[in-house]
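A protein chain is absent from this complex, but the other protein chains hold their places.
Right, chain A next:
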Amino acid sequence: MVEKSIKQLAAALTAGEFSAVELASEYLQRAKAHNGVLNAFITIDEDKTLLEARAADALRAAGNAGPLTGIPLAHKDIFCQEGWRTTCGSKMLESFIAPYSAHVVEQCRKAGLVTLGRTNMDEFAMGSSNENSFYGAVKNPWDKLAVPGGSSGGSAAAVAARLAPIATATDTGGSIRQPAAFCGVTGIKPTYGVVSRFGMIAYASSLDQGGPIGKSAEDCALLLNVMAGFDERDATSLQRDKEDYTRDLNQPLKGLKIGLPKEYFAEGLNAEVASAIDAAIAEYKKLGAQVVEISLPNTRVAIPSYYVIAPAEASSNLSRFDGVRYGHRAAEYSGLADMYEKTRAQGFGWEVKRRILTGTYVLSHGYYDAYYLQAQKVRRLLAEDFQRGLAQCDVIAAPVAPTAAWNIGEKNDDPVAMYLEDIYTLGVNLAGLPGLSHPVGFAKNGRPIGMQLIGNYFAEAKLLNAAHQFQQVTDWHTRAPEL
């Protein structure tokens, strides 16, 4: 049952082979059996899940089922969900029961999807390894000594371990694509503005974007159909016609021009990752694709630009956690300022504090032009690089990360070493482009390797088409770890 695609699960539900309650129960059983080791979920609430599953069955019995009614999914613990504990991986929100739902959660509920639980993540989505969660590190299902990637490590691990058929996630600097790569699953970060940020706890508002993680490109396309759409409550939500992201899945790739940015295949890229990507490109060529070399000359400065813009926006966004309206409040304090300072010192972990402090500094009096404004100018240079590159090709193929998953604890005490791992993913967020990650092989130590496809604005259907065609002739995406 758990190896079925979303389409197969939906067909089985329609045919009455099993009910939404039976399907959810199967996944809950797996989640309960393996979560103790993997720690992919922060919250599992069986009663709530079964309530939703019964409602889905009732909807179907009444003849009102949609294409995904009764399909179980896991939500990243960053999306507010009414009545569910929503922690964002932080002690600050340890006992926060969301009083309203994110747009994405509402859309999923309306489609009849059944919530399996809330997945673990780096605190406030700040991290590339999931070790920054207050609720403990997530283990990579392929190798329990390895990190699952971050920040959506729980969502990626849950899908990889078949504890959920599909999951929601978010990506500010690679947080969908990198954990998808590390866990051998598929994920897509849409064009900025395609998925509403309403109710998605903010990290860096000009970069944050929600998207799906699934076993395959087809599964991701189906969930993206539900997640995407205009929402007037998000000022940056784009007012566009509703798209069917599955519409081009079966288009042949003959003549597809794939651009390889030379800066992404230079020094620093691990040889095993490079050869897995070479092999994948050879498959794409067999499918009729052509390859051209392109250049993204400002790639290196994506890291400093991101690590100015994201902390600056985070320092502003996270000022709302003051112990007054919601979240943790220090038990003892001597006055208002002391209450703020102690509440925030206790409620935030160190990576979050570092980013708040970095952001506070770069925005402080006298430094704004040198840091934030300069970073935004560099951001435009990066976006222009991508436009020049994408004028020469249909999609860009690139590594997701310089290496496969590293060991838990390996880069923990050196934030800068961790930041450097984001080199291939940050540019896409800064430019606001869509990016997809799909599995293309394994390192010798058995850890998965992913490849990134980057398209121009609103090219999600094309990226999903390319990955789907690749997945018709390869089986990396069907491999599952032994638990």
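In this section, a residue touches a chain if its C-beta (ideal position, glycine included) is under 8 Å from a C-beta of that chain, and two chains touch if they have at least 3 such contacts; residues count from 1.
Methods note: contacts and distances are computed from a predicted model.
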Assign the chain not included in the display its UniProt protein name, restricting the answer to "NADH-quinone oxidoreductase subunit H", "ABC transporter substrate-binding protein", "Aspartyl/glutamyl-tRNA(Asn/Gln) amidotransferase subunit C" or "carbamoyl-phosphate synthase (ammonia)".
"Aspartyl/glutamyl-tRNA(Asn/Gln) amidotransferase subunit C"
Residue of A:Ala10, A:Ala280, A:Ile356 or A:Leu453 touching the missing chain in the full complex:
A:Ile356
Considering the complete complex, of A:Tyr307, A:Trp406, A:Tyr424 or A:Phe470, the missing chain is touched by A:Tyr307
Please identify, in ascending order, the residues of chain A that touch the omitted chain?
96-97, 99-100, 191-193, 206, 232, 235-236, 238-239, 298, 300-301, 303-305, 307-308, 315, 319, 322-329, 333-342, 344-345, 348, 353-354, 356-358, 360-362, 364, 370-371, 373-381, 383, 415-416, 419, 430-433, 457
